[in-house]
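Taking it in order: structure first as structure tokens, then the write-up.
Of the protein chains in this complex, one is absent; all others appear in place.
Think of it as A, B and C in the order they're written, each chain with its own count starting at 1.
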Amino acid sequence: MTTFAHPDLTAPLFASAPDAQFEPAPADGVLPEHFFSTTNLPTYVKVGGRWRMPREPRMDSVLVLDTQGELWVREGRRVRRGEGVAVGHAEDGTLGIYVHAQAFLGSTGDGEFKFMTSEVSREKPIDYALMAKILLEERDRGGYPVWVTGPALVHSRARADMTWFLTNGFVGALLAGNAVAVHDIEASVYGTTLGMTGAGEATSGGHGLHMRAINRVRAAGSIANAVEQGIITDGIMFACVKHSVPFVLTGSIRDDGPLPDVVTDAIAAQDAMKEHTVKATMAILIATALHAIATGNMLPAFVTERDGSLRELATICVDSSEFVVSKLKDRGTHQAFGVVTNAQDFMHILRLYVEREISARTAGAPNAAMAASR
Amino acid sequence: MTTFAHPDLTAPLFASAPDAQFEPAPADGVLPEHFFSTTNLPTYVKVGGRWRMPREPRMDSVLVLDTQGELWVREGRRVRRGEGVAVGHAEDGTLGIYVHAQAFLGSTGDGEFKFMTSEVSREKPIDYALMAKILLEERDRGGYPVWVTGPALVHSRARADMTWFLTNGFVGALLAGNAVAVHDIEASVYGTTLGMTGAGEATSGGHGLHMRAINRVRAAGSIANAVEQGIITDGIMFACVKHSVPFVLTGSIRDDGPLPDVVTDAIAAQDAMKEHTVKATMAILIATALHAIATGNMLPAFVTERDGSLRELATICVDSSEFVVSKLKDRGTHQAFGVVTNAQDFMHILRLYVEREISARTAGAPNAAMAASR
Amino acid sequence: MTTFAHPDLTAPLFASAPDAQFEPAPADGVLPEHFFSTTNLPTYVKVGGRWRMPREPRMDSVLVLDTQGELWVREGRRVRRGEGVAVGHAEDGTLGIYVHAQAFLGSTGDGEFKFMTSEVSREKPIDYALMAKILLEERDRGGYPVWVTGPALVHSRARADMTWFLTNGFVGALLAGNAVAVHDIEASVYGTTLGMTGAGEATSGGHGLHMRAINRVRAAGSIANAVEQGIITDGIMFACVKHSVPFVLTGSIRDDGPLPDVVTDAIAAQDAMKEHTVKATMAILIATALHAIATGNMLPAFVTERDGSLRELATICVDSSEFVVSKLKDRGTHQAFGVVTNAQDFMHILRLYVEREISARTAGAPNAAMAASR
Partner (left out) sequence: MTTFAHPDLTAPLFASAPDAQFEPAPADGVLPEHFFSTTNLPTYVKVGGRWRMPREPRMDSVLVLDTQGELWVREGRRVRRGEGVAVGHAEDGTLGIYVHAQAFLGSTGDGEFKFMTSEVSREKPIDYALMAKILLEERDRGGYPVWVTGPALVHSRARADMTWFLTNGFVGALLAGNAVAVHDIEASVYGTTLGMTGAGEATSGGHGLHMRAINRVRAAGSIANAVEQGIITDGIMFACVKHSVPFVLTGSIRDDGPLPDVVTDAIAAQDAMKEHTVKATMAILIATALHAIATGNMLPAFVTERDGSLRELATICVDSSEFVVSKLKDRGTHQAFGVVTNAQDFMHILRLYVEREISARTAGAPNAAMAASR
């Protein structure tokens, strides 16, 4: 059971502090403007030259000194007109109120009581304008952004958006598994993914379509051949071939087929991936735990610029749940910035922001990304 | 332990069926064009007038008749050139191959082996074009779409988009809790939500800001008063007041404050909500389990049109996880259509599609929604 | 927009039905014993020989005929003493009340309004007594249960329980990845997993310990050699070697090392796994999406008994989230039964129930599993 020492209330800080100030509540359930808002931590209040702890401590409430001289923590709604409510925002004792935060929060946080401190949460805003700006800067400086994607990207119709990024020079290399290519090619050849239509309906006989797509590429000998022969006519793999974006398809035990381009040996596959991770200046990991963590394992947390200076290797990890991002960090990729959303929606909005930024630049607007973010 | 009877292979269907057809594989690991793709269910193949079951059954593979007359299920990659591979897509026995699906899948599915049959999944595509079209139709016909939202909507900066829908006539009524209004008003007054900036950073001293926002509205007496007095100058509640969109803020035990407009009694709150649900012609439930299920409890699954005809009451439920949607269905709101994504992204793309659809209509395009969906 | 036809109220069923019965409420907010509990579906009530639809439809409420002859759906709490409340449980019209369920629920459900119909949910009870019984039956009949596990099993200290199952004859074969063996061996050699102690604390310098564990096994040449040389002295891999339980460790791109026993080629690995899946009479998939779906791909949905009869191949899938189980089903393993819980807790309770069942059998109790479930 963790115990805590009280602060040393004889220390100069405490001895020299003034009494806390109290102002009368202007109406029932209404507080004076600069009321002190409580935390759930041990709190010490100087009254009549003496440091005291209030009764019934809780957060999101105020300090009330009642007419008997008793000191309470009380919800604002329960304060009656005229009651004395402590004012002042300082929590460090300088205004007569001290929150014993360092003792409780010093080991894991920054020693201050705050809300919303978790690193990865669906409740955090997603700064698409910033990500769009980074992507454009990478393209401008000839960077090498490595994209690592799972099949949800294709399933969920972000396929057109991924193709757009490939076509427009934002992808240094694409790292994925057999399934991404299989579903993408199934979509090109049959218009379905795992037999599901673009509207999300399972189709009769659809369960065999990905196998038929694989078979046609196996017959052609490679994805590039299948593009050349007109079997694959659009989509992600088509764009890779047409725009000479290098891709690595790594094998796994879940693979059907696999496609002829797949590197089935895990060690050889790691070597093939590493040819790209050593050049990476940015990493975008979308909807895949396996490939994201594998890439994270190989990726330095930093980029050494040509002039020898260091910068963080921007690493964005997109997933529907907080778990994958936390797991990536738990495996050492601490620099990963988590975006908790659906892959389809992420791709669509990111593209939109990049397009807006490009338009704004063309139009000469100086603060384009800001404007785009409305 | 569930057991299954074999099909009655003496029935006319089976007796009259032809032998299964086999074609030679054109190359090692390459299959004849119309290969039969296996399932994991009991499968019966007619060979030499006799129905047999193949060895080593599994899905995503093919039926191979070896030179000894043995029948195998084999992965395509393991098939050697010239081996006989069963062809034909029919699974009903008419071409000599029968999949015993009804016995296994009849009780829960439609008795056919399919992929991607779960009702709610992040892997399903999201049809924004269709949702935009429904919203516009509702507005055109004077429908009454009820929006039910949780605080994640405000936290995550979808606030501007929600305001847009309120301002542009897409909201019949807004049902929410104290927190939605508190965070929205905190954003208007202080630029933060729970002390977190728009960039997702926790701020020093920020933990008290939502309490200060509440206090200012309590001093004003109501949200409408606070708008009138210039305390609240933008956002969701501002738009409700300015555009006379009715709102119900229902109380919960988590509430700070609460704001003066909150109906704190759960029974009175249900009555206040029901005034709107009885008029609802559509429901959009975003990022809230509590309010979504509460609304689902009150909502009929159907709308009775003025002419007495019935249609489904379109019910969209948006959440980061499949769980909330499944729970809503498990509580009887079977008509709910689940969208598994981040609330911020959902709002942004939905608005985009609605704006596109409006532009397209103005431009007179006949297939606007289609065009918008690219 | 889906529309629905009304039922044909001239059909004999409706014509011959009696009027619905109404009984007076015994007190304010209290209903007559056999009140009809409403659904959210279109409902038709025969009053005075005529079928009518009530106003303000919603679920979990009752049908009230007011003194003006108006028919309402009303919450029980709003019913006043003496008001007429419809009674009878039948929803098929035979007692004068008809719920139009088939039209709404026929395509996806069984055409009846029910709660808790989702297939996979953390809210469903977990029948450990039944699973324990199946495991013991498999052992008794010489079955071949295939266990497929992810590293969470080792991380989270279910290691001792997994070892117990291996030692006591409940495992036909173990299919896993490099990480399971690495963490298990790290635990044996250093007492940590990924540098985390059994109490969940990250240790200083701990990030290298799994690499050191791997290095020692690589030096020994194989896991079996490392056991023989006394490097590995307890745990899962130790039990496999000592009790001759076959295991397959399949490679992935996330692998550190890998250990010498790992089959790094994905195709060879599938072949190695399939040697066991073709013999499987039961499958237990724990805390792994990759290996569970890979195994599901290979697994028939049924077992053919020696006498030629068919039974379902019991397939249990354990994961912290509904998503993995739904994904497994969406890839065709429809027979999977989902258990949504933590792997550590699952293993601990399952073992407990198996031990209880064994004790009960030894003691000659006839309904052992029942007794064990309390």
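Assorted remarks:
In the analysis below, a contact is a pair of C-beta atoms (placed from the backbone, for glycine too) under 8 Å apart; a residue touches a chain by one contact, two chains touch by 3 or more.
Because the structure is predicted, anything quoted here is derived from the model rather than measured.
In the complete complex, the hidden chain is touched by one of C:50, C:77 or C:279, namely C:77.
Within the full complex, the residue among C:215, C:229, C:309 or C:359 touching the omitted chain is C:215.
Touching residues on chain B toward the chain that is not drawn are 194, 207, 250-256, 258, 262, 264-267, 269-270, 273, 289-291, 293-294, 297, 320-321, 323, 330-332. If you put the missing chain back, the residues of chain C touching it would be 26-27, 29-31, 35-37, 39, 59-60, 76-77, 89, 91, 112-117, 122-127, 152, 155-157, 160, 194-196, 198-200, 202-208, 211-212, 214-215, 218-219, 256-258, 320-321, 340-342, 344-346, 348-349, 352, 374. Seen from chain A, the chain kept out of the figure touches residues 1-6, 39-42, 53, 56-60, 75, 77, 104-105, 108-109, 113-123, 134, 137, 267, 270, 274, 277-278, 297-302, 304, 309-312, 314, 321-323, 326-327, 329-335.
Assume only the chains that are shown with their structure count from here on.
Taking the mean of the C-alpha atoms as each chain's centre, chain B and chain C sit 22 Å apart.
In terms of their C-alpha centroids, the spacing between chain A and chain C amounts to 30 Å.
Residues of chain B in contact with at least two other chains: 39, 59-60, 77, 113-117, 122-123, 321.
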